[in-house]
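Notes to accompany the following structure.
Every protein chain but one is kept in place in this view of the complex.
Naming follows writing order (A and B), and every chain is counted from residue 1.
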Amino acid sequence: MDFTFSEEQEMFRSMFRDFSAKEVAPKAEEIDHQEKPPLDILRKAASQGFLGATLPEDYVGAALDYVSYALLIETLAHDCMSVAVTLATHVSLVAMSILETGTEAQKEEWLPPLAAGEMIGAFALTEPDAGSDAAALQARATLDGDEVVLEGVKTWVANGGIAGLFLVFAQGPQGVEAFLVPQDTPGLTVGYREPTLGLRSVPFNTIYLEGCRVPVANRLGEPGKGWVIAQRAQDRMAVALAAAGLGVARAAVEVAAQFATERVQFGVPIAQKQAIQSYVAEAHVEVEALRYLVYHAAWLVDQGGEFSFDASVVKNFGARVARSVTNRMLQVLGGYGYMEDYPMARKYRDARALGIIGGPTELYHVRVAQRIFSEWNVEITP
Amino acid sequence: MPNIIVLIGRVLDPSGIVFNRRAGRLFVNREEYLLQPADRCALEAALRIKEAGRPKESPSAEVVALPRTLLPDDDVLRQAVATGADRAIYLAGQVANADDALMARVLAAVVERLGGADLVLTGATTLDTGQGQLGPRLAEALGWPQIVDVWHVEAADGRVRAVRKGKDGFVAVEADLPAVVTVLPGVLKPRYPDGARLINVYRGVKEMANALEQWDVADLVEAQALKPLVERRGQEFPAERERGARVSGTPAQMAQTVAEALRQRVRR
Partner (left out) sequence: MDFTFSPEHVALRRMIREFAETEVAPIAAEIDREHKVPHDVLHKLGQIGLLGVCFPQEYGGMGAGEAGYCILMEELGRVCTSTATNVGAHIGIGAMAIHLDGSEEQKRKYLVPLARGEKMAAFGLTESNAGSDAANIRTRAVREGDSWILDGGKVYITNGGYAHVITVMAVTDPALGARGGVTAFIVETDWPGFKVAREEDKMGIRGTSTAELVFEELRVPHENVLGKVGEGFVAFMRSLDMGRLTLGAAGLGGAQAALEWSVRWAKTRKQFGTELANKQSVQWMIANLATEIEALRSLVYRVAWMVDAHQPFTQLAAMCKMYGSEVGSRAIDVALQIHGGLGYTRDFPIERAFRDARIAEIFEGTNEIQRIVIASNIFRDYGVRIRP
C-alpha cells in the first residue's frame, strides 16, 4: 500500500492552493456577508479548468482523477466552503451524471459548455415533502409526443440562482426519471433563495416547473431508472462534501493553533494551557482520521467499482468532524471566535450544514447499518 | 362604598386541553388557568376610569374585585389586585353547580353589604362557555340599568357613556350611575401587574396585607337562594368541522386555487 500522493497529485495540490489563496481567500468574508454567489471566482476557476475537473479532455475537461478532485474541493473549502459546495454541485452532481449516464449526443451537447463554465449546473431533487425519500417525489413527468411535460416544485436546488442547466428528477410512469432542463426553458421559474445560517453565497433556490416542456432526448438514462442516477450522484457528492469538511476543519485547526500561540493570558500564550492543547490535539486527530477516509473513498471512486457504502461512512464522519472541530476551535478563539470580522464564525456556520445537506446524518447511519446487517441477511427499512 | 366593582373569573388554559372525539371527552393534560380574557378587559376599563378621575362625587376612587363564580382558591383575586384593583373579596362556600343565576343573587347581596357601588364591570362573554348572562342578571337583581357588549366605556359626573358593538355597527349609549356594563374581549389591552405589587399581594405583606378579605356565601343569602337554575344533564360536542384542503403547486397556481375557494365561500 502506498499512502502517498503521486507527484502529479502533489503538483495539483500546490496549484490548487495557489489559486485558492489568491482568488478565494481574500473574497470569502465579503461574499458571505453580502450573500452573493461567487461568480467571479467561478469564472476564474473555469479558466483553470476546474469546472470540468473530472471530465475527459474530449469534453474540454481537465481529466483529473477523483483523488485530485477531492484535493481541489478540500483546498477550496479550506478558504471558503461556499465555493467548494458550488463547484462540487456542478461537477459531482451534474456534470458527472451526464458523463456516466448520458448518450454520446447528450455528452457532446452539454459537457463542453459545463466544463468551460459557460453554464453552471444545478441539481433539482429535493421537494418540500420529499427529502431523502424517493417514493415521496411529487414532481411529475408526463410524455406528450416527443416531449416530456414537467410539473412540480423543487427546493434547495444548489446553484439554482446561477445555473444554465438543471438536472431535474420527476416521477414518470415507470418510476423516477432525470431530465436536463436548460435555464431558459419556458415553464421553469427560478424562485426565492432561502437565506441560511451558513453557506451564504451558495445560491440555493426554489424552482417551479409549470408545463415545462423538454424534448424526450433530454432524459438522462433509461425510462424509470432515474433514481439510480440520483443515488450515484449523491454518493459522489458525499465524498466531495466530506473533502469539504476536511478542508474547513483543517483551516479551523490552523487558525486556532496560530491564535493560541499569539494570545497571551495569565502571562503565557494560551497554547501553554493543557485544556487548549487537548482541544487542538483532539481536533488534529479527528482531521487526520478524516483525511485518510476521504482519500480512500476518492480512490475507490477512481477504481470504478462500488463505493456507495464508503461514501456513506465518509460523509457521516466528515460531517461529524467538521462540526466538532469548528466548534472546539471557535472556543479556543474565545470572544474573537464569535465576531464576524474573524473567519471562525463563518467556518462554524458553514460546517454545520454538513449534518444536513446531501442528506441528514441519520440517513447515513441507516445506510451503513443496512449494509452491516445485510451480511446476516437482515433487511433494514428506514 | 367602592366606586367600581369588577367581576373576574377563570378558565382552563385551552392549550392544556385536548379533545378526543372518539372518546367523546376532553382530556386535561395540563391543568392551568387563565383569567377570563373579557374580564381582564373589564378590569382594565375599570382602572382607566379610576385613573381618569372619580366616576361620582366621592373622596377616593376604589376598585374592588369580586369572583364571577365560586372558586376553590383566591388566586384570581390576587391577580386582580396585583394588576391594580385596590382590594378583593373571596367568596367561600360549598355550593354545587353554582350558575350565573345563583351568582347574580349572591353578588347582589355582596354589593348591598358593601353599601352599593357606582359601577359594576365584567366581561361580556366567557371563553369556555360563551355565556354573557352574569352582567344582565346582576343588573336585574340590583335594579340597575345595564349596557352590554361595550367596545369603550367612560364614567364621570354620575353618568356612564359607552359605545356598544352591535350587528349593524357601533352605537353610543349613556346611562345614569349606578349601572352594570359588560366589556368585550380583545378591545382594550390589559396591563401587566406591577411586579413589586404582585410579590406583596402573594406574600400578603406591606400595603397588600389587608387587600384580600374572605366572606362566606352562607352569611349573604338564604339557603333556597343557593339553588341553581341550570341542571346539567350531559355533554355533546359539535360535529367535526369540515377540514381545510392542502393547496400545492407554484405560487400562481396556489393563489388561483385559494381565490376560487374564497369565491365559492362568498357565494355560499
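Heads up, the rule we're going with is that a contact is a pair of C-beta atoms (placed from the backbone, for glycine too) under 8 Å apart; a residue touches a chain by one contact, two chains touch by 3 or more.
Since this is a predicted model, take the numbers as computed values, not measurements.
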{"item": "Which displayed chains the hidden chain touches across the whole complex", "value": "A, B"}
{"item": "Option from A:30, A:57, A:108 or A:133 whose C-beta touches the chain left out", "value": "A:133"}
{"item": "Absent-chain contact - pick from A:194, A:254 or A:306", "value": "A:194"}
{"item": "Selected from A:3, A:266 or A:376 as touching the chain missing from the view", "value": "A:266"}
{"item": "Chain not shown, touching residues in subunit B", "value": "75, 78-79, 82, 192-196, 198-203, 206"}
{"item": "Absent-chain interface as seen on subunit A, which is shown", "value": "126, 129, 131-133, 135-136, 155-156, 194-198, 264-267, 273, 275-276, 330-331, 334-335, 337-341, 345, 348-349, 352-353, 355-357, 360-362, 365, 382"}
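Going forward, only the chains that are shown with their structure count from here on.
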{"item": "Subunit B-touching residues of subunit A, taken from the complex the two chains share", "value": "138, 153, 189, 191, 208-210"}
{"item": "Touching residues on subunit B, where the partner in the complex is subunit A", "value": "248-253"}
